[in-house]
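Only one protein chain is missing from this complex, and each of the others stays in its spot.
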Amino acid sequence: MTPSVLAGLVGAALVGLGLYGLIIHPHPLRKLLAFNLIGSGVFLVFGIIARRGAAAGFAFDPVPQALVITGIVVAFAASAVAVALILRLAAVAGSVTLDPEAWTRPKGEDAR
Amino acid sequence: MAESGTTPDGYLLVLAILLPLAGILLSFLIGGRYAERVTLCSTPFGFALACAIAFHVGQAGKPIVYAIGGLPPPLGIALRADGISAVMLIAAAVIVTAAAFYARAKFATPDGVRESRGALTFWIMLQAIWTALTIIFVGGDLFNLYVALELLTFAAVPLVCIDGRPETLAAALRYLLFALFGSISYLLGVVLFYGAYATLDIPLLAQRVQATPVVWTAAALMTAGLLAKTALFPLHLWLPPAHANAPAAASAVLSGLVVKGSFFLVLRLWFYVLPSLPTENVAAVLGSLGSAAIIMGSIMALRQARLKLLIAYSTVAQIGYLFLVFPLAAGTHTWSTIGWSAGLMQVLAHAFAKAAMFFSAGVLAEALGHDQIAKLGGAAHVLPLTFLTIALGGLSLMGLPPSGGFSAKWLMLQASIASGQWFWTLPVLGGGLLAAGYVYRILAPALSDGQVTLELPPKRSQEVIAFALTMVALALGFAPQTFFDFLEIGRPMAAGLP
Partner (left out) sequence: MSLLPYFDVGLALLIVGVAVWIIAARDLFASVVSYVAYGLLLAFVWIRLYAPDVALTEAAVGGGVTGVLLITAGKRLGALKSIAPEAQPGLGFKLRIGVLAALVAAALGAVMIMLPDPPPSLAPQAAAAAAGAGAGLGNPITAVLISYRSFDTMLEKIVLILAVLAVWSVGSDKAWGNTPAPFRQSKPYAPMVFLAQMLAPIGALIGLHIFWVGADAPGGAFQGGALLAAMWMVAMMARLVEPPRVDARWLRLALIAGPAVFLIVGLAGEFVAGAFFAYPPGIAKPIILIIEAFMLLSITASLPMLVAGPPIERSEK
C-alpha cells in the first residue's frame, strides 16, 4: 500500500469522523474541532492528488499543495472567528447552546 | 492577448472586483467615519462598472473573459462574465447602494467619537459582501470561488450579531457552522474534480467531464455544501433567526443577495460544468426539495408573530422557487429557455422585493418600537408609504401582475406545462396562495381602523429607498424579450447541440 493510497483512506476516515462529531456534539467548540477534522481530511485528499501528480521532474503536483496551504490559513481564520463568537456568547449569556428554542424571545419583547 | 482567451474589455471584470476590495483596505486603514464615506463614494463607480460590463456583454453577444496575469487556465485563473453575471452584478450594485444609503442613519459614527465598532464593522462588511459577490458572479475557477464563498461568510456572519444581543450571537454562530460545513463540503467536491481532470476552470472542466462516479460524488458534495449555504429545505434552520434578528439593512442584503451568491454557484455547477451529463434525476430531487421549501416555508411564515421572522420564512419559501429552475431549464428543449428565464427572473424579483420588505420592516420597527404583527392595527394610516411598499413587494412575492414575481411564476407555469412536467405547477400555485395568506396577515390589521402611536417619526429617506426597490421589482414584470435573450448569452447547451 503506497503512502498516497493509505493517506487517501485516512483522509476519508477523518472526513467521516469529523462529520459524525459535527452533527452529534451539542457544544459548539466540539463542533468546531470536528469541522477542523473534516478540513484536515479534505486537505489530505488534496495531498494524495498532489502526490499522484508527480510528473515532469517534480515529485508532486504543486497546484494542489498550494491550494492546501491557502485552505489551512482560511480554516484557521474560520476557527478564530468561531472561537470569538463562542467566547462572547458564553460571557454574555452564560450558555453556549445552539438550540434555537433556547433563544426564542419571551413574549412582549420586540426587535428593531 | 487573444491566445490567453482575454477579450479586450475583460479588464472591466478586474476593476469591478478591485474597487470594493480597495475600499475594504482603505476603510480598514483610515477607519473612523471615513469607512462610511469610502463605501458611499464607491457605490456609483461600482454601479457604472456593472453597467459597462453588461453593455459589453450585450454588444459582443458572448461572454467577456480575462486571464489574470495573462496566464490562461488550467495553470492560471480566468474571470468570465456572461449574461447572468452582468445582470446579477447590476442587481448587487443597486441593492448594496440602497443598503448603504439606508444604513446611514443607523450606522453613522456618533459625533465626538473617532471610530465606533458598529460603524466600522458595518461599512467594511458591506464592502466585503460586495467584493465577494462580484467574484462569485464573474469567477471562472472553482477554487477561487471557494475563497470568495469564505469571504462572503466572514462578511455576513458579523452583520448578524452586530448589535451584540445574545440571541444574535447564537444565530451568528449557528450560521457560521452551517456555512463552514457548506464550504468544506464544496471544497471536497472541488478536490475530486481536480483529481479527475487536473483543472478547476469551468469551461475546461465542461469539456472534459464525463458521467463517472467520481464526477457524481464531486457534484453531490459541492451541491450539498451550496444547499446548506443557500438554506434550501431541509438545511434552512439557520436562516430565520439570523435574518430576522440582524439590523434591517443587513437583513436586506443577506436575504436579497448573500443567499443568491451560493445559489448562483449551484447554477454554474449544473448548467455550466455538467450540462453534458444526464441530470434528470438530480433536477427532480432539487425541484422536489424546492417544492417542499415553498410549502413549508410559507406555512411557517403564516404562523409567525413577528414581522421580521415572517419575512425571513418567506425567504425560505421563495428560495424554493429558485430550485424549480433545475427541472424546468434542463437540456436543450424549446421550453428550457423559458425555464431559465423564469429562474433568473425569480432571483432578481425576490432580491429587490425582499430587500424592500426588510427595509420597510426596519422603518416600521423603528417608528413603532416593535415588530409584533398583532399590534399593527391601523398602522397603515400613520405609515402609508411603508405599507404601500410592503403591499407592492407582497404583490411580487405572491406572483400577481404586474411584477417580476408574476413574470417569474408565469414563466415557470409555462415551462412546466410545455415540458410535460405539469406537477410543478402545484407548488408554484400553492406557494402563491400561501404567500397571499401571509401578506394578508400583515396588511389586514394594518389597514384596519386601529389606533397606533408612533414612537418616532419614520425616516423619509429610508421609506423612499424601500419604495424605489419595490418599484424595481414591479418594473421587472415589464422586462422585454431582449432581456430574456440577454440572460441566455454564454449559457452552454447540452452536448451535441450548438
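Letters A and B mark the chains in the order given here, with residues in each chain numbered from 1 onward.
Convention: contacts are C-beta pairs under 8 Å (C-beta built on N, C-alpha and C of every residue); 3 or more make two chains touch, one makes a residue touch a chain.
Source: prediction; values computed, not measured.
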Of the residues B:164, B:234, B:278 or B:401, which one touches the chain left out of the display? B:164
Of B:54, B:171 or B:192, the one touching the omitted chain in the full complex: B:192
Chain A residues touching the chain left out here are 1, 3-21, 23-27, 29-30, 32-34, 36-37, 40, 43-45, 47-63, 65-70, 72-81, 83-88, 90-91, 94-97
Suppose we count only contacts with the excluded chain; which residues of chain B make the list? 1, 4, 6, 11, 14, 18, 21-22, 24-25, 28-29, 31, 66-71, 74-77, 114-118, 120-121, 124-125, 128, 131, 135, 143-144, 147-148, 150-151, 154-155, 157-158, 161-162, 164, 169, 188, 192, 195-199, 212-214, 217
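Everything that follows uses one rule, which is that only the chains that are shown with their structure count from here on.
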Approximate Å spacing (C-alpha centroids) for the pair chain A, chain B: 25
Which residues of chain B touch chain A in their complex? 75, 143, 147, 150, 153-154, 157-158, 161, 164, 166-167, 169-174, 176-177, 180-181, 183-184, 187-188, 191-192, 194-195, 198, 237, 241, 244-245, 247-248, 306, 308, 362, 365-366, 369-372
Help me check something: in the complex, which residues belonging to chain A touch chain B? 15, 22, 28, 31-32, 35, 38-39, 42, 45-46, 49, 52-53, 61, 63-64, 67, 70-71, 74, 77-78, 81-82, 85-86, 88-89, 92-93, 97-98, 100, 102-103, 105, 110-112
